[in-house]
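Read through the structure below, which is laid out as structure tokens, and then see the notes.
Only a single protein chain was left out; the remaining protein chains are all shown in position.
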Amino acid sequence: MPVTVKTFTSSGEAAAALSSDRSARYLGGGTLVMRALNEGDVSISTIVRANDHAMMRIDATGSRVTLGAGVTFARILAERDLAFLHPPARSIGGPAVRNMGTVGGNLFASNPYGDFTVAMLALDATVSVQGGLGSREVPIEEFLQSRERQTGTLVLAISFTKPASADAFRYCKIARIKPKGGAVITLAAYLPMNGSRIVGARVALGSMAPIPIRARAAERALEGRSLDASTISAAATAAVEGTSPGDNALASAWYRREIVGVHLRRLLSGQE
Amino acid sequence: MAKTALQFRHNGRDVAIFVDGGTNLLVALRELIGDMTPKFGCGQGGCGTCSVLIDGELHLSCLTLAETVAGRSVETLDGIKDGPNLHPLQRAFADNFAAQCGYCTPGMLMAAKALLDRNSQPSRAEVVEAISGNICRCTGYEPIINAVLAAASVSRARA
Amino acid sequence: MLELRKDIFADERDDNLKEIGKGTQRQDMLGHVTGTSPYFDDHKLQGMLHLKVVRSAHSHARLRRVDTSEAERSQGVRRVIRGSDVPRNLNTLLSLINFGKDDEPSLAVDKVRYKGEPIVAIVAESPREAYEAIAKVKIDYEPLPAVFDVEEALKPGAPVVNEVYPKNTFTYYETYDHQKLRFGDADRALASADHVLEQRYEMSPIEHAPTETNGSIAAPDTNGRYIVYTSTQALFFSVDTCAKILDVPSNTFHFIGGTVGGGFGGKVDTLTEPLCILGAMLTGRPVRYVFGREEEMQYGPPRGAERIYIKDGVTRDGRIVARKIRAYFDSGAYTRLSSYAAVKCAAHLPGPYTIPNVYGDVYCVFTNRTPATAMRGFGVTAMDFAIECQMDKLAHLVGMDPMEFRILNAYRDGDMKAHRREAKNTALIECVQVAAEKAKWPIREEFKRMSSRKDGGGARAAVTPTPRETHAPLAAPPQQRTTYDRPPVATREPPPPPPPPVSPPPSRPTAPSHGATRFSSVFGTRRR
Partner (left out) sequence: MTRHRGRGIASVNYPIGMNLGGDPSQALVHSNPSGKFTVALSSIDLGQGMKSVTRQICAETLGVPVEDVYVDTADSDTGPHCMGSFASRGTHRVGNAVMAAAREARGVMMEAAAEELEVNAADLETDGRGNIHVKGAPHRSISTKDVAIAAQFKQGKTISGRGIFLVPLSDVDPETGEMSPATCYAHACLVAEVEVDDETGEVAMVRMDSAYELGRALNPRLVEQQLVGGAWMGVSHALYETPEPYYPDPVHGPRDFVEYLMPGPGDICPHDIAVLERPAPDGPFGAKGPGEMCANPVLPAVANAIFNAVGVRIDDLPITPEKVLRAIKAQGGARPQARR
């Protein structure tokens, strides 16, 4: 069956087309869907597109940031208000991929891809999706846990509360190849401070499980404490707890477990 | 098979072609327009040999659905010469012996052009970043980095 | 940065040349920077079809049934090619130089021996239609036990990978399961050495990863010929391999290549041309067969893995007196070129050093993985890694500077090499000296004065008596140490000079006979 391309002006129509056809995939930046077609994935026979301007919008003026699903990493890098997201955006691909790849598509990128989503997880973002039954807001953690079943849903946008200070959000991607490489692991931390205490710590890890996960034990080690050497050390030790990394071409599960604490320590102590 | 009509600017010239559903821009350029300068290296977005500029932005033509360039401007290595004269980047690549097998060269040149078009005086780190999506298996990158820096200094001297 | 050291060996060169020695621009540079260099895939032919292959899902399995009926009816399919369509569906690359037995089908028939082995080829109007047809091919596999470790493969009872070589090793000289190198009496020398160090080294496979993947385009040409645009690294190897497999005279083909997007050894195997031409023959249309990147990485042949054991004997003052090596080339499921690499590897022993006793056994082993092939440094890269890591350990063991240790043991003009040829035109010592200078690595005066052109030959040219049969190795005397991590106190006295020349010089080995029976020197001669 040849491939059919369906282009809609509204996201609603696109979502309907997507949910009614098991062989349909939504085309964002092309880095996932076009690759699959190039490699002979015949399970895709319909490409759905939407020229909906809402999906291209960046709203970063208030305390809540909303990124349309079609926003590319290059656009994030061009946005001064989103400086805290420049490190994760810059860690994706090379310049061409950043001009193409989108925030929405990254939610579907499996290991060793999908680094931006780790940052979104640390920010406890909300994913706006439109399915056959209308639109809804899904917490990112929940979205990721059911990601495999989400091919029929259309992501419209992702939103999150802007970190109170530049220092409160930290990100690093550990890659073998520089400057562009696949992740061995990816770390993102959100450390809001109340006075000298961390309140509401969130630590997210990529490549430490089949999907990006929160490092809850490390978060507990940080919660309510000041970010000193002993806190950092306790969080680093706890980083591996609850993770279930796998082996892949870039590193083994053993290696990931060994280094996740080292890199969390470095991230929290400003060495990375 | 149903085909879709597609018009866009190719190296400053209007072109019109009919594409099959799902055709990527690399195939459209090579097989339908006959511009062989972008190369197939992986079809996965990993090597950059198919790099082109779309409205001045660096894109991977193998991951671009052809019909998404309707009405837009696509620039390939075939279009960067100034008439019979080489682009300063082409001259710098030659002078620095920055090609061996030559297969990555078209993509490298487009990545470098995307950089210099926006930043005429890049640092070495910026050059490294600009070509980081492009794989070269022959040169070890050093001559390519030097060539881009040399091209930038030529344009600086001219300015 | 590159510096030409014209001062060294200046007396051996005439530098009064006009074109040679100049940094002239490459003839192909203008083509490269304008994107006009013609690679095989840059040829656009009218009505071109696309060939894709169905690859084995198993590393080792019997093919119970291959059902292509639905694929044949699939939209856009112009031809489904099976093993029975290939005129001579068994080949080995080096049969062209009469080396080895035909052991590899173009399309698997009764059995698959590695994951990714081609079973069926689909020729269709578009790549998409070819992929759709591939999904409709039904294959009933009976999985067989597989073997992936070279030493496991040699054990009795190991699964037989390739029935042409039932012991899972290439057969040398119709006698041995390995290539031998025997020079002097390594066991005796090891027994008398001050230190013996035995170590194991391994190199996993390596992918060539050229930016241009393997591929070809074949098309019917005028007068019954076929024109073939190809990425081959060896044009006539490919021409003659295709002529053999397709059972037609070689001048049926007009091969055009010559501008290749990187090869590094990965484009010697004539991977795509035979099926591509066959597709053109069976459809009467141009056919294009290009590897995708995953195919190139996983099913295109890699530099084969090697496992190497080295056992060295060294004297307290830093002279290596014996080197014993056992090496295994992981050829994967078929021979390709690994059989040749093993011979080249044996000849490379013991590295660029003069060691009076050398013993080597090099095996070419079959396992259930992607067949290996040549790559930059073929037969040598892994061995150099092993030898040079070993050299570092030995230097550490005897407490010598690693540069000086190499200079001391380096071969020199007139020395006898282990493959029984005189060393000539050597320059290892000078390379070490210059590298030391460049790296500001201090070496002592007497080592700076040593020369590849001095103090070689003489006793160093002798072929040490070599026992006909191996004897049980003598037990190592108790003073020997076999670890390198706790070196003895370094002896910083300079080692004694090399042994003085003795007269009369030893008799030279006789020149090799040409046109030997095992290799045909007539390239391209085909036996039917």
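Going by the order they are written in, the chains are A, B and C; count residues from 1 in each one.
FYI, a residue touches a chain if its C-beta (ideal position, glycine included) is under 8 Å from a C-beta of that chain, and two chains touch if they have at least 3 such contacts.
Note that the coordinates shown come from a computational prediction; the quantities given were computed from them, not determined experimentally.
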| item | value |
| --- | --- |
| Contact list for the unshown chain, restricted to visible chains | A, B, C |
| Touch residues of subunit A, complete complex, unshown partner | 112-113, 174, 176-182, 247-252, 254-255, 258-259, 262-263, 266, 271 |
| Sites on subunit B contacted by the missing partner chain, in the whole complex | 42, 44, 46-47, 97, 99-103, 127-129, 131-132, 135, 137-145 |
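Keep this in mind: only the chains that are shown with their structure count from here on.
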| item | value |
| --- | --- |
| Touch-based graph of the chains, sorted into line, ring, star, complete or other | complete |
| B-C or A-C - the one linked by more C-beta pairs in contact | B-C |
| Farthest-lying chain, centroid of Cα atoms versus that of subunit B | C |
| Averaged-CA centre spacing for the pair subunit B and subunit A, given as whole angstrom | 29 |
| Whole-Å gap between the CA centroids of subunit A and subunit C | 44 |
| Subunit A: positions in contact with at least two other chains | 2-3, 37-39 |
| Set of subunit C residues in contact with two or more other chains | 128, 292, 294 |
| Footprint of subunit A on subunit C - complex, ascending | 52, 75, 127-128, 130-132, 134-135, 292, 294 |
| In the complex with subunit C, residue positions of subunit B that touch it | 20, 22, 30-31, 34, 36-44, 46-47, 49, 76-78, 81, 86, 90-91, 93-94, 97, 99-106, 109, 135-138 |
| List of subunit A residues in touch with subunit C within their complex | 1-3, 37-42 |
